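With one protein chain held back, the other chains of the complex are shown just where they sit.
Then we have chain A:
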Amino acid sequence: MSNKVIYAIYNDDDILMDAVKQTRAAHHHIEEVFTPFPVHGLDKAMGLAPTRLAICSFIYGCIGISFATWMMNLIMIQDWPQDIGGKPSFSYIQNMPAFVPIMFEMTVFFAAHLMVITFYMRSRLWPFKEAENPDVRTTDDHFLMEVAINNNEEELVSFFQSTGAVEVKVIEKN
């Protein structure tokens, strides 16, 4: 079983989008697309499943608001009740309006930070990670589509040349 892939390189995101659509229409399997910036609508064109990040975000927000409730109850009611402006310091619910900004901020904080971390983990990005880009130009101004070859090398090369690729390479992946 050969591990050959094709790298089709484009220098414009519109051409790339058209190429991706054509490739999908021709039923070639797109392994990955590397772009220097997020290309709007690329995920749909590639047929990727919709992101589930929003569900994570909702869960993180729930954790955040629960944590803030627990924290403010511990700090301001249980551990060290303080009389601020004569507000009841012995009851969470009666003092709740004062804690709403904290509950809100914690919700946003948890949702935002954990969502970013989740996104990085899911994209296999972490500190000191070796870059996976097969070509450094994909960090600058080029777009690269990686397509698997199944004994149809000749056909694929000519196909990608016809889609407006500036460069088509066949690579043996190990």
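One rule holds in what follows: a contact is a pair of C-beta atoms (placed from the backbone, for glycine too) under 8 Å apart; a residue touches a chain by one contact, two chains touch by 3 or more; residues count from 1.
As a convention for this text, contacts and distances are computed from a predicted model.
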{"item": "Undepicted complex member, UniProt protein name, chosen from \"Heme exporter protein B\", \"Phosphate ABC transporter ATP-binding protein, PhoT family\", \"Succinate dehydrogenase flavoprotein subunit\" or \"Quinol:cytochrome C oxidoreductase\"", "value": "\"Quinol:cytochrome C oxidoreductase\""}
{"item": "Option from A:48, A:74 or A:100 whose C-beta touches the chain left out", "value": "A:100"}
{"item": "Sole contact to the chain not displayed, among A:26, A:54 or A:117", "value": "A:54"}
{"item": "Residue of A:21, A:87 or A:173 in touch with the missing chain, whole complex considered", "value": "A:87"}
{"item": "Residue ranges of chain A at the interface with the undisplayed chain", "value": "41, 54, 58, 85-87, 97-98, 100-101"}
